[in-house]
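The structure under discussion is supplied below as structure tokens; questions concerning it will follow.
Of the protein chains in this complex, one is absent; all others appear in place.
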Amino acid sequence: MVLTNTRYSLMELMICAAASQLEDNQTAVIGTGAPLAAAMLAQKTTAPNLVILFEAGAMAPILERLPISVSGSETQTHALVHGSMDEVMEACQRGLVDYTFLGGAQIDQYGNLNSTMIGSDYRRPKVRLPGSGGANDLASLCWKTMATMQHDIRRFVPKVDFITSPGYLSGPGAREAAGLPPGTGPYKVISTLGVMGFDPESKRMQVESLHPGVTKQDIRAATGFELLFAAEVMVTPEPTEQQLEILRTQVDPDGMILGKPERQKRG
Amino acid sequence: MVLTNTRYSLMELMICAAASQLEDNQTAVIGTGAPLAAAMLAQKTTAPNLVILFEAGAMAPILERLPISVSGSETQTHALVHGSMDEVMEACQRGLVDYTFLGGAQIDQYGNLNSTMIGSDYRRPKVRLPGSGGANDLASLCWKTMATMQHDIRRFVPKVDFITSPGYLSGPGAREAAGLPPGTGPYKVISTLGVMGFDPESKRMQVESLHPGVTKQDIRAATGFELLFAAEVMVTPEPTEQQLEILRTQVDPDGMILGKPERQKRG
Amino acid sequence: MIEMEGEIQPVGELFQSPDVNTAREFFRNKSRAMTDKRMSVPEAVAAFIHDGDYIATGGFGSVRFSSAVLHEIVRTHKHNLGFSGHSTTHDFQILAAGKVIDRCDIAYVVGLELRGLSPNGRRFMESGTVRTTEWSNAGLGWRYKAAAMGVPFLPARVMLGSDTLRYSAGRLITDPFTGQKLLAVPALYPDVGIIHVHQADIYGNSQIDGISIVDLDLAKASKRLIVTTERLVETDEFRRDPRKTSIPYWQVDAVCHVPYGSYPGNMPFEYFSDEQHLTEWVKAEQDEECFAGFLDHYIYDVPDFETYLRLAAGEERLAELRSLEILKRT
Partner (left out) sequence: MIEMEGEIQPVGELFQSPDVNTAREFFRNKSRAMTDKRMSVPEAVAAFIHDGDYIATGGFGSVRFSSAVLHEIVRTHKHNLGFSGHSTTHDFQILAAGKVIDRCDIAYVVGLELRGLSPNGRRFMESGTVRTTEWSNAGLGWRYKAAAMGVPFLPARVMLGSDTLRYSAGRLITDPFTGQKLLAVPALYPDVGIIHVHQADIYGNSQIDGISIVDLDLAKASKRLIVTTERLVETDEFRRDPRKTSIPYWQVDAVCHVPYGSYPGNMPFEYFSDEQHLTEWVKAEQDEECFAGFLDHYIYDVPDFETYLRLAAGEERLAELRSLEILKRT
């Protein structure tokens, strides 16, 4: 797909879309990359009191620099707690954490995520990926799980090669049957083509908004399973000048995230 | 029974007997009272590197004042760790703690201790006592459990009214069958009449030494169950002048322990 | 799980549900907003402690315990409270004096460590008016930890084979890996936790100096948490050195500024216990009538904890208790 504007990059659009999902006075365990840029943007705009937690142990920091690692010095600046991973994960398990943001190599219609391996045989992976890290924990324990994904047919698949982190598994009731905490599960997927939610009944992925210039045909063609569409499919709001300004000058002045490939897509 | 000397009190004799059981470079969770006086004495004489732990969280302190509470300021002076109860109990459960020292209202031939209630009906106690506190934990988890007891027929009973803290329970193999860690159990009982150990086979209480002036008849008469006697029953070593000096001037100058009733027994 | 032949079948009553999903729903709705939570002790007790609630006290009996809140509970004649008797001494003495509890998880009550037994505490517990369940200190402490971790139970190797197990509400389980027999202790989520700390900010970030006993787990396990503090400090103190943050603000519901809030107990690094006054308590307890007068004098007939402080100690004595404290800040 092609964005026809030159004002912002696709990555910037996605980050702003992600930021708009984070409410003020809520807790969120965030990983590095676009989600963290989104959380920092939210903190500097709509959610000044968003409590950011890092799985490695930093709680409620005031971020000065975009972290490279979820455990690095940048995650600990002015933190209220220099804790441990078990403390953060136990807070998630106790029910204290509202949001988490994940990514993955593959996702299916129920929001199941794969970040472990590509191939049909676990013992002989075509591609060995990192594994769960904290992703499975956060997808299991946080109230609302969000994912940012490159949207194409190899990533949005009918069946992921390996369920690293649970979405709605095989569908309605499956999480609860597996013993996962009731009321949790995938909430939003912010892809390079649109913003998806999940149908309350069927738990299947449902398009809520398409990015400017993206058609239903585009997104269908880039998805390996049947997508649902909300009664009213919106256009993803474009970044405001203020958002872009803060993003480029305060959140990621070095272009760690904004400088990545997606930015080339501009124009 | 009567001690015929005027040089030391019965309490002082018991404290010195207890101190002599504590080896250097070992770990011990100690409660307040005579056991703590013994541990302090040991640290100042034969076991300078005895690592004292308190169930409330202080680890490896250098004690300046005899503590009133196992959680008070006196337990924390120059400590290496200002920890938590779970940390100390988990160290015991992990197998790191060699000794503990307990007391109780009743003890039986297998070293089972009662500090919960006197009476035949738990719901209607004749006397309600404190309960386990940390005693059950320490008797379950530390390698060697010692007890200091007033020795009389009401305390050394055939069957304790309530097993608060496990000794050898019903006899050989019972601790392991109950799931308690192998190799643990009662080690010594230091009473007002003598020092008892436990027969390796039968796990029954066995007199190892009698305090000066105490006869087998005395101790039999003061015990509600059949006591075993070691092949060679010794006389409990009397406190040295140096021990008494340190005890009275450094360990308990205020007579918190030494000043208690037993001291009146002197002469 | 099926228990084996001849195994002890615990008969104790479980006073609080260990259901983790219900607890999660509660914590989901607990505000994470950084708001000014300062209030007076009477306000905090009125707002967060209701008749029938199950409460738990931090500290260790006569050390770093929240005396002011316990006096207010008695003064306001709360009743039918559940109580976690975890290594309690003078805190239990106060609650027993007010007869405010009707059920109690017991690890250590009635006793006063080196100070002997509480006569009134004994009378109260021998009266048959309090339903009790037995635990050990570690067992009861691990119940807080299970709740803090968000799991319905934790396995442990204590209480096994004892009558403490028999009269507990634990369950015997088998390790799925090695077959080792273990005790499962159920998560304990108190309705209200009450903890006294050295420093706190207006939002509830709290600093405990010295040993923490089980308070870090208790703070996480408690649905509502009342913190009383010796001093109020700026939030920046915590952000400058997060090692000071023993309890983060989002776990706290009320922050009460109560200097000498642990009197007559010991507050490490601040002041030592008032052994004379504690002896006075035990003496007064020996005679019921005399004790009733004692309670009127020190609790029922006084408007607040500050007045009790003046009556029982007075500035001179409080200064003396500071000088008797052995732990000094470096």
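In this document, chain identifiers A, B and C correspond to the written order of the chains, with residue numbering beginning at 1 in each.
Assume a residue touches a chain if its C-beta (ideal position, glycine included) is under 8 Å from a C-beta of that chain, and two chains touch if they have at least 3 such contacts.
Keep in mind it's a predicted model, so treat the numbers as computed, not measured.
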Item checked: Omitted-chain contact residue, chosen from B:Gly31, B:Pro181 or B:Gly194 -> B:Pro181
Check: In the full complex, which of A:Glu64, A:Glu226 or A:Glu245 touches the chain missing from this view?
Finding: A:Glu64
Item checked: Options B:Lys44, B:Arg65 or B:His82, residue touching the unrepresented chain -> B:His82
Check: Of C:Leu117, C:Ala184, C:Ile202 or C:Val233, which residue touches the hidden chain?
Finding: C:Ala184
Checklist line | Contact footprint on chain B, counting only the chain that is left out | finding: 25-27, 49, 51, 59-60, 62, 76, 78-82, 90-96, 98, 141, 143, 181-183
Margin query: I need the residue numbers on chain A that touch the omitted chain, in ascending order.
Written below: 32-33, 54-58, 64-65, 68-77, 82-86, 89, 93, 116, 122-137, 140-141, 162-166, 169, 174-175, 177-181, 256
Margin query: Applying the definition given at the start, please give the residues of chain C touching the unseen chain.
Written below: 1, 14, 17-21, 150-157, 171, 173-178, 180, 182, 184, 186, 240-241, 243, 330
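Simple rule for what comes next: only the chains that are shown with their structure count from here on.
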Notebook entry, point to check: Linking chains that touch, what shape results: line, ring, star, complete or other?
Noted result: line
Checklist line | Most widely separated chain from chain C, with each centre as the mean of CA atoms | finding: A
Notebook entry, point to check: chain A to chain C: how many Å between their CA centres?
Noted result: 41
Checklist line | Rounded Å distance, chain B centre to chain C centre (Cα mean) | finding: 28
Margin query: Touching at least two other chains at once: which residues of chain A meet that condition?
Written below: none
Note to self: Multi-chain contacts only, two chains or more: what residues does chain C have there?
What the structure shows: none
